[in-house]
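Missing here: one protein chain of the complex. Every other protein chain is in place.
Moving on to chain A:
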Amino acid sequence: MSQETGLQEVPDEAGEEHVQVEGGIVAELERMTPEERAEHEAEVAEVVAPDREIAVGFGETLLELREVTVRFGGLVALDAVSFGIRRGEILGLIGPNGAGKTTCFNAMTGVYRPTSGQVLLEDRPLGRRKRHQITRLGIARTFQNIRLFGEMTALENVVVGTDARHRTSVLGALLRGPRHRREEAEAVERAMALLEFVGIADRAADKARNLPYGYQRRLEIARALATEPKLLCLDEPAAGFNPAEKEQLMGLIRKIRDDGYTVLLIEHDMRLVMGVTDRIVVLEFGKKIAEGLPAEIRDNPAVIAAYLGVPDDGAA
């Protein structure tokens, strides 16, 4: 019971003697000098950084969509869309509602199979791989409508992400074999660093469904990063955020890229997209209508027309 009261006082009484012993890393961080804190953050970023072989170099095409078409009965949701994502960049995918952005995500992550065309990761087609295999290969995503595992704590949610690259199965877990122990230790280490990295470590022990909205969005990002993706796909991560929160999120997305990840970002908010992305692809009615640097996209007449509408001849 006393512990419970203790935890509620952590934010404002972090300096007091009795909390020091109890608060763990999060409380300790409050008392660090700026230098110590920078050092700690560098350590965290080091643990979070991807630690796996990627077949392509920085700036080369990591993922490529080649003439991808997705058809639902008579409706063409994606019509021969082709573009590439280069390793180390933040690519924005924008378009009006119903343009096919999320369908594009779904085709990449195996939720839908393209009716025709190919998705290639590191020049190898994904083919008919299952969703969990695609995640293991290196594409992770978040969801537009948050889909966390509500009854798990934040830390456990992230550890599920790290499990994507683990191999322990029933026998190893039953007997608590050496691989199980090693993977558990590594997973917790990495998951804790990830929670700190996205800035929600203070609520690590809370059930996901009890977290505030902003925390849940960040937890989704941490869970996706836990799979050590070669490509991280964020589906409207700033939905429902106020301008200040959006600003913070932009900072986080840049931090993720600087840590060595490649990011694909779907977003509605033009200011956020223009501010954070390196390149932008624009979809409208399932077709790619433009691709280029943010400044080029801003001045592209087709994009302006798509967003603002074309004036009728009569009205002009």
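Quick note on the criterion: a residue touches a chain if its C-beta (ideal position, glycine included) is under 8 Å from a C-beta of that chain, and two chains touch if they have at least 3 such contacts; residues count from 1.
What we mean here is this: contacts and distances are computed from a predicted model.
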> Out of "NADH-quinone oxidoreductase subunit H", "Integration host factor subunit alpha", "Aspartate carbamoyltransferase" or "High-affinity branched-chain amino acid ABC transporter (LivM)", what name does the UniProt record list for the absent chain?
Replying inline: "High-affinity branched-chain amino acid ABC transporter (LivM)"
> If the hidden chain were put back, which of A:38, A:55, A:173 or A:302 would touch it?
Replying inline: A:173
> Pick from A:204, A:256, A:283 or A:306: which residue touches the chain that isn't shown?
Replying inline: A:204
>> Touching residues of chain A against the unshown chain: what are they?
In response: 1, 3-8, 10, 21-27, 109-111, 130-132, 135-136, 140-141, 143, 147-153, 155-156, 159-161, 163-166, 168-170, 172-176, 180-181, 183-185, 187-188, 192, 195, 201-202, 204-207, 209-210, 223-224, 227
